[in-house]
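Heads up, the thing below is written out as structure tokens.
Here the complex is missing one protein chain, while the rest keep their positions.
Letters A and B mark the chains as written, and numbering starts fresh at 1 in each.
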Amino acid sequence: MEIIVKDLTFTYSKKTKSLAFRALSGVSLNVKEGEIFGIIGKTGSGKSTFVQHLNGLIKVQKDSGSIIIGDFDLTDKKCDYKLLRAKVGMMFQYPEHQLFAETVYDDVAFALKNFAPDLTEKEIESRVREAVTITGLNYDLIKEKSPFDLSGGQRRRVAIAGVLVAKPEILILDEPAAGLDPKGKREFLELLLRLKNDFVKTIIIVSHDMNLVAEYCTRAAVFMGGEILATGTPKEIFSDEMLIEKSGLDLPLTASLTEKFKVKGVAVDSDLTVDGFVESLCRALKGGKI
Amino acid sequence: MRDLSFGSYFPAISFVHKMDARAKILIAVAYMVAVFLVTAFHFLGFGACLLFVLIATIAAKVPFKLVLKSIKTIIFFVVFSAVLQLFFNKSGTVVFWVITDVGLLNAGFIIARIILIVLGASLLTLTTSPVELADGIEGILYPLKWIKFPVHEFALIMSIALRFIPTLIDETDRIIKAQKARGADFESGNIFKRAKALIPVLIPLLISSFRRADELADAMDSRCYAGSKNRTKYKKMHFTLRDLLGVILVAGLIVGIVFLNNFYLLSELATIAGAL
Partner (left out) sequence: MSLLEVKNVSFSYEKNKTTIKGVSFSVEKGEFVAIIGHNGSGKSTLAKLLNGLLKPSGGEIIVGGYSSKDKSALFEIRKRVGMVFQNPDNQLIASIVEDDIAFGPENLGIPREEIGERIDFALRSVGMEKFRKASPERLSGGQKQRIAIAGVLALKPHILVLDESTAMLDPQGRKEIAEVVDDLRKQGVAVIAITHYMDEAVKADKILVLDRGEIAISGTPKEVFSQKERLGELGLELPLAGIIAEKLCARGVNVGGVVSETELTEALWKLL
């Protein structure tokens, strides 16, 4: 499913003029199937208002642009939001805080029972097993446990299983690695890559972590004051000095080193992933004086 | 959801803002008593109350719009009470269908009463920060210490509750959205189904409230909290001329209304006195 957003505008408290606040203005964006797309920008730049539009948690206001996701036209009054939400999964920050059921099984099955009430218990069980297993947890050991007895990292996995169980084609993640320790963070990001290959088709990541964006995203959009300043590959974005200054974003370490080498007259041309950067740096250095 | 926060504090530097919270609370209570006392010469009585609120609003430099907004949030309640009076008051003569003249009058009184009371209450919360309010109540309840009532703890609980309302509203909003993203449906089905649909919201909310309470307790302990013993207060309340003026005004209002209520009696007394 491709995401096509055209000229999207959104105003909070639209009815009361004194409180009205325009969170998005004229946002246009295409995300193709198969991308890992980054949504970046400072706090309050409209990122979160934007992504909440993509699964209908925030409805497109009248005469405020359009969103088309696959066959779904979100400006259409007849749009089936339930079906849309099954196809466009969303995981909020600290998703483990939304766990509620008595057992891991019930919690993970929650979305499935909502989205597909006609499934048999057997079908549900097999889907839950699949979702829990892909997050790296041992299904048989954990299914009967209370989610509240698990460790923080396990809870996070259960929460993501609870989103994956609906088999969304598009997965939106808001700051997915927040609060995890370094090992947990790495494992979680590896899980995302695994998902990307054989579970979900498109991943959208909202994050402040530019190193993560440079390492994993195919493209990203830079938000500021409710508008998109630029869209491009991490390389295109982080090499645009004017853009970085204007948006107030930090550089990923690879980009900041590239910048410093440029000042010294050494061109390091890479995609800004750590391996890509090391590779080009070695080439640049070996082609030079070493 | 935040728009609902009924009459939340409107910071400004004004006569009313500067008044002592204790005085303001007492005046507000006295004003409400006055509204309830109006039983005769209604137009004059309610008019006097309205005038009192208007003067206070001007002195508070609070935009009229904001004060009026508070009525919006209780409009349903007002209409409901008025309708009850209209349809179920059987005394008096029928004016139209089942509606009697007394019912009509009573409905009018009830609307006036509720609106006047809400105006007064919202003016109090608009001009008094939650902390001052809590301190004010603590001050007023202070004498209860004699009967071992935990006045300080009570006030602290209130101020913390006030502080956490917006936080919890945000959190509820977030949890609702997260469960909606997992296909939860809060809008369809009968009342039982809807109540059941709230479980995935209430349980995480409850758990997070416990977690917050726990962390807050640690934070308070870390800042050397040990109850009211040997505690000083940064903000001391001073009873000033301003407060005196407020008290005189509200006292005048009450006296005036009582006078109106007993006007017949008084005039009779006067004639008797004249006859003598």
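Everything below uses one rule, namely that contacts are C-beta pairs under 8 Å (C-beta built on N, C-alpha and C of every residue); 3 or more make two chains touch, one makes a residue touch a chain.
All of these numbers come straight from a predicted model, not from anything done at the bench.
Visitor: Could you tell me which of A:15, A:78, A:122 or A:264 touches the chain that is not displayed?
Guide: A:264
Visitor: Kindly state which of the options B:226, B:241 or B:275 is in contact with the chain not pictured.
Guide: B:226
Visitor: Residue-wise, where is chain A in contact with the chain that is not depicted?
Guide: Residue positions of chain A that touch the missing chain: 42-44, 151-153, 178-186, 208, 210-211, 248, 250, 253-254, 256-257, 260-261, 264, 266, 274-275, 277-278, 281-282, 285, 288-290.
Visitor: Which parts of chain B are in contact with the chain that was left out?
Guide: Its contact residues with the unshown chain are 9, 11, 129-131, 159-160, 162-163, 166-167, 211-212, 215-216, 218-226, 230-236.
Note that in this section only the chains that are shown with their structure count from here on.
Visitor: Using the touch rule from the top, collect the residues of chain A that touch chain B in their complex.
Guide: Residues in contact with chain B: 13, 16, 18-19, 52, 55, 57, 82, 85-86, 89-92, 95, 97-101, 110-111, 114-115, 148, 162-163, 166.
Visitor: Which bits of chain B are touching chain A when the two form their complex?
Guide: So the residues of chain B touching chain A come out as 3, 65, 174-175, 177-185, 199-201, 203-204, 207-208.
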